[in-house]
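All protein chains but one are shown in place.
Order of writing sets the chain letters: A and B. Residues in each chain are counted from 1.
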Amino acid sequence: MASLLINALRKIHISTPQIRSSFLSSSAVCSNTLTITKKDWKYPPQYTKPREVWIENVDTVEEKKLGLFELHPLVYAATPRIDIIQRNVIWQRKFRWVSWAHTKTRAEVRGGGKKPWPQKGQGRARHGSIRSPLFRGGGVAHGPRSGKTHFYMLPFHLRIHGLTSTLSAKLAQDDLHVVKDLELPSDEPEYLIDLIESRNWGPSVLIVDDTDYAPRNLTVASDSLPHVNIMPVYGLNVYSMLKHDTLILTQSAAEKIEERILHYLHSDTKKQQAQFKLDQV
Amino acid sequence: MATVWRSQCAFARFFAGKTGLILNNTADLGAKVRPDSISVSKRLYSNYGNSPFVRRIQEQYAYEVVKNPPEWSYVERLLPFEGIPKVTPKDCYPSGWIPRKEEASNLPYFLQRTKNEELSIYLDISCRGMRKISKIKKIEGDIWLLNDELKEYLKNRYNRYIESRVHELAKFIEFKGDYVNALKEWAHSKGF
């Protein structure tokens, strides 16, 4: 596999790279050479081949490839399940929604305590109150009641599956880019717009970083652009990934996502599942 | 009036001394209380008026904090695993469990094991026990080739055609009938 890489690189007329094996570390940048990190997986890929992505830069508008990065196939090359992605999106939309629509029942509508006319003898239909649902101005029988929650939890493994499917789909459709770090040279939004234009990234970009704090230049530049958003790793979700056309991960963010998802794929998730399990006893 | 008298008595009780106890309702009835006038055998604590004041409550007990204790290994033994522990290769497995072999990843198809390192071959029984379906899940690679091979294997073994259903996206194959043990033997023979 290393020979294939070297051949490919030779075709692009880049000097031969130095292959350094490092234990889960990021690649060091030398001025003219590329580094390829050979990862030491905790859960080695069993059958599907790991994916490789270029590590790009954001220092300059034009693209510079700083190295190659390996991604675990269970996370970034899982069979994309569109139905699971759809269930995740619907869940994200619904579980926080509270419907505030409200109607009054026949008990709450003002009036209607007295029997409007005697039961028999009038030749009219029998009624007990003028606010019953049959009447104009009466209460609503099965109408919406205020503060109706639509909370439900999608099973834990389905949420993980949704994340892996979306990440794999993004990578397969060339919408996933791994970037070394997020240090922009200037804090003008025009720089970001030029960058996105020149690299053919979709108009909307989601930048996922390892930490809560992003560099100042990036924060200021993306502040005025509504379609460029920064997110920490723990905020990664299917809806945001689909809403934004391109997904940019920093190297450390990509590693952390991989590590966490692999951890849950290989551990006993009974506690996470049991938290929201509906009891039928 | 009575309340004032009671509170004055309470005050007297508090500073009365060792036997500052109201042993009966003599204070309320107006009689003066003297320590020797109360007999020890008649201590009645049934109500507020009769029971003595609590003097000293110990809320804090003395304790020592042992940092880096030698017994910490016992505590760590009780905490749950971080992830499922990996299987260390052994000479033999008396329980009859067969581990995965390395050469299995060279085949055009692949059967992934579950989290607990078991084969993903199950028997679904429905329709009051009349319908039995053997399901092989978690298939990677060329599923159609695997389907052909399994059908041939089962036909040779059971001398009859066995219907199967392939679901490519969900990565499983279902066989009509109870062939779970045969399929497991086949999988073990291939090294999955």
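One rule holds in what follows: a residue touches a chain if its C-beta (ideal position, glycine included) is under 8 Å from a C-beta of that chain, and two chains touch if they have at least 3 such contacts.
Following the convention adopted for this analysis, contacts and distances are computed from a predicted model.
Tell me the UniProt name of the left-out chain, picking from "Large ribosomal subunit protein uL15m", "Integrator complex subunit 5-like", "DNA-directed RNA polymerase III subunit RPC3" or "Mitochondrial inner membrane i-AAA protease supercomplex subunit MGR3".
UniProt lists the chain that is not shown as "Large ribosomal subunit protein uL15m".
From the listed residues A:K64, A:K148, A:K243 or A:H263, report the one that touches the chain absent from this view.
Per the contact definition at the top, the residue touching the missing chain is A:K243.
Hey, which chain B residues sit against the chain that's not shown?
61-69, 71-75, 77-81, 84-88, 90, 93-97, 108, 116-117, 139-145, 168-169, 171
Against the chain that's been left off, what residues of chain A make contact? List them.
These residues of chain A touch the chain that is not shown: 48, 73, 77-80, 82-83, 85-87, 89-90, 166, 168-169, 172-175, 202, 239, 242-243, 245, 268, 270.
The rule we apply is simple: only the chains that are shown with their structure count from here on.
Provide the residue numbers of chain B that touch chain A in the complex, in ascending order.
81-84, 105, 110, 112, 115, 140-141, 169, 171
Write out the stretch or stretches of chain A touching chain B in their complex.
Residue list for chain A touching chain B: 46-48, 79, 81, 263, 265-268.
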